[in-house]
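All protein chains but one are shown in place.
Note that the chains take the letters A and B in the order they are written out, and that residue 1 is the start of every chain.
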Amino acid sequence: MFGPLVVKSGSSKKNKTGSWRVELKPKFLQKDCIGCKLCVLVCPEGCVEGAEKNTYHCDYSYCKGCGDCALICPKKDILMIKEGEKE
Amino acid sequence: MNKFLFAPGHTACAGCGQSLAARLVIDASGPNTIVANNTGCLEVFSTKYPESAWEVPWIHSLFENASAVASGVEAALIYLGKKDGVNVIAQGGDGGTADIGLQALSGMLERGHDILYVCYDNEAYMNTGVQRSGLTPFSSNTSTSPIGSASLGNIRPKKPMPEIARAHGIPYVATASTAFIPDLQRKVKKAVSIKGPKYIQIHVPCPLGWRHDSSLTTQVAKLAVETGLYPLFEYENGALSAQRKIKPLPVEEYLKTQGRFKHLLNNPEQVKLIQAIADNNIARYNLKIEAENSA
Partner (left out) sequence: MKEFLEGSRAVAEAVKLCKPGVISAYPITPQTHIVEELAQFVADGALNSQFVNVESEHSAASVVLGSTATGVRSYTATSSQGLFYMAEVVFNIAGMRLPVVMTCANRAISAPINIWNDQQDSVSLRDAGWIQLYAEDNQEVVDLHLMAYRLGEDKSVMLPVMVCMDGFILTHGIETVDMPTQEQADKFLPPYHALYKLDVDNPMTLGPLADPDYYIETRYAIQETHKHVLTLLPKITAEFSKVFGRTYNGLIEEYRVKDAERVIVAMGSVCGTVKDVVDELRDKGKKVGLLKIVSYRPFPAQQIYEALKAIPKVGVLDKAVSLGSFAPLSAEIKAVFFGKKKKPEVISSFVAGLGGRDITKNSVREMFSMLTAKERSEFIDLKPELLKDTYE
């Protein structure tokens, strides 16, 4: 007989931490983006993705609203807006 | 969705430097990696049953023994003839590395195991409530080195863990920071390509414990490096082989960004002592960018 023992790899994905946000969330303007990927690299959740210039966006179901992406964007192409606002 | 080896859905605080570093480390090492993790923030927020953020084989045992558990994993892989092509990483926080885990780490380094040890240095026992550790910086306000009418915070400087690692005669020692991401990943990739014990210590800001806004993680880490308080360097086979050169900023620039140093802002005498630590690092690791030679 076994009790709780082994955990499936990557099973944290079912925990949608986006529900944590209460104040701010990032808005990806996709206007002046140079595709440097710093926003992808710096996100502690790893939920920012994109392919080429002006395609970067985040998965709001995981985004905790920390604001690291907005602050690091060299083109200020990410703004932190109020949680209730539309992106 | 990104194919990272450290998945979202973990319960780290917003803006957590350690969660960022953890993902950068495992992505740099690749899927053929087995991780042994000490108890601490990272372990708790990434593997609360039944959820795990890890996409590689991963094991947690106790607070201080990741180095020893990893030694067993490595020995088993050698026995199975499977060690080549598989990276073994042992990792933990500053407390689990420099204090309670020092014995097991020293043993692992001394025995020459082919293991990379990663220390996530957020400069206190954060998981249990911001208590002072051997890597807590001088004059830092923590819950067990609190400021008060009779105290200006932690009375000791950081234990020189990279130097202690280097003294074991291992092939590679490096410090890194979440503010310099490509540099961090380069160092991890380099380390796992070297046979033998390796030690990398990463400065990871903790917005909660250091008392700064969650958006400033990168900013704060950058200032630590640019003031000379957190020198970035590499030792290869015991010799200083590289360092990140800086135009040193005064330490106040770093101290004023965090609540844990707030009490120093009107205490120039105490700040001088911290500046001395930075100046010492700058001299010792040759951090200063040389002035342009006149023609």
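Note that a residue touches a chain if its C-beta (ideal position, glycine included) is under 8 Å from a C-beta of that chain, and two chains touch if they have at least 3 such contacts.
Keep in mind that this is a model prediction, so the values were computed, not measured.
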The one of B:Q18, B:T33, B:Q201 or B:Q243 in touch with the missing chain is B:T33
Touching residues (missing chain, whole complex) on chain B: 31-34, 36, 43-44, 47-50, 52, 54-62, 64-65, 67-73, 75-80, 86, 103-104, 106-107, 110-111
Quickly run down the residues of chain A that touch the omitted chain. 1-9
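Going forward, only the chains that are shown with their structure count from here on.
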Rounded Å distance, chain A centre to chain B centre (Cα mean): 24
Could you please specify the touching residues of chain A with respect to chain B in the complex? 4, 7-17, 20, 38, 40-47, 49, 59, 62, 64-68, 70-72, 80
For the complex, which residues does chain B have touching chain A? 1-2, 4, 6-17, 19-20, 23-24, 46-47, 49-56, 58, 181, 207, 213-219
